[in-house]
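The structure under discussion is supplied below as structure tokens; questions concerning it will follow.
Only one protein chain is missing from this complex, and each of the others stays in its spot.
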């Protein structure tokens, strides 16, 4: 058994997909997180409805809008 | 009588259906959970409006959007 | 006078209707609950807009989306 | 001055109208409540957009969706 | 400087306008309130999109839906 | 560095713009606030989609719907 935050802990410095409400998706290297599932991504790219939108060296994505996070 | 979290506890390592708002559904093996109903699924598959969308080896699904979880 | 959770306590092992936002309804035998109104139903059936959708031996319905629960 | 919960306390065993978001209304005898404004109604009737929908001997209406409660 | 709850405290027994989401407005005499901005109005009238809908001798309006309260 | 509430503290008795969800905007003199960003405005004017709607001598605007507050 792995609790959700333990999975995030194991995923630091690895690639993740962060899917949000409203057809937004962020892909990048997980740099950090907190118990609200706010996450920090490095070398991130934003997608809207599957299409790339913007590249960001560093981004804090708010946990409130997260649908899922997949390592 | 079984409290909701006790049902989740019993379901670890078994197949579950996680139904979310917005016609999203996740099926996989329950690997973990927390009191917010955030869940970790292994060998998961995402469905949208009944159609398969994406396979994920591991995924954290946020509890906020859950409608129901069925073992 | 009966507090809401006391009504749930009395209803364990009896049939309930759980009405959710979004035209969803669950009927089954109440097996458990917690203070957030998350409920566990046995021998449950899901209805959408009045029509039967799916039968589930066991289901945890999240309290967040509940409109009402009727014994 | 009467605090909101004090008004509910005085209204136990009297008729109330519970108006919810989404054009839903419940009328019945107030049997109980809690600090979240979850209420228990006896001899209740549900209305949708002003039309009667369903009669229920006992119902717990979740406080989250309440717009107003009127004795 | 006047904190929001201090303004409510001063307004007890005076007329208030309570504007809610969804084009609803309540006017009446403020009879009570709590820290969640749940308010009790006496001799209240409900308006929808500016038109009068219903008169209520006493009503508890839930704070969750409040946009503003004006003495 | 200035924390958000420190900015509000400095702005008491000065003009502010309070932008809410749903195209609503309030302009007036900041008379008070609390940690939820509920604010009290004096000599306030409400705008909807940029057009003036209503003048209010005193108004409590609920923090929940605030998008931004600008001195």
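Quick notes on this structure:
Labels for the chains are A, B, C, D, E and F, by order of writing; each one numbers its residues from 1.
Assume contacts are C-beta pairs under 8 Å (C-beta built on N, C-alpha and C of every residue); 3 or more make two chains touch, one makes a residue touch a chain.
Since we're looking at a predicted model, the values are computed, not measured.
In the full complex, chain A contacts the hidden chain through residues 12-13, 20, 22, 24, 26, 31-34, 38-40, 46, 56-62, 64-65. Counting the whole complex, the residues of chain F in touch with the unshown chain are 1-8, 21, 37, 63-64, 66-71.
Rule of thumb we're sticking to: only the chains that are shown with their structure count from here on.
Counting only contacts among the remaining chains, removing chain D from consideration leaves the groups A, B, C | E, F. Relative to chain C, the most remote chain by averaged C-alpha coordinates is F.
Rounded to whole angstrom units, the spacing between the C-alpha centres of chain C and chain F is 41. Averaged C-alpha coordinates put the centre of chain D at 33 Å from the centre of chain F. In chain B, the residues touching two or more other chains are 64.
Here, these are the chain pairs in contact: A-B, B-C, C-D, D-E, E-F.
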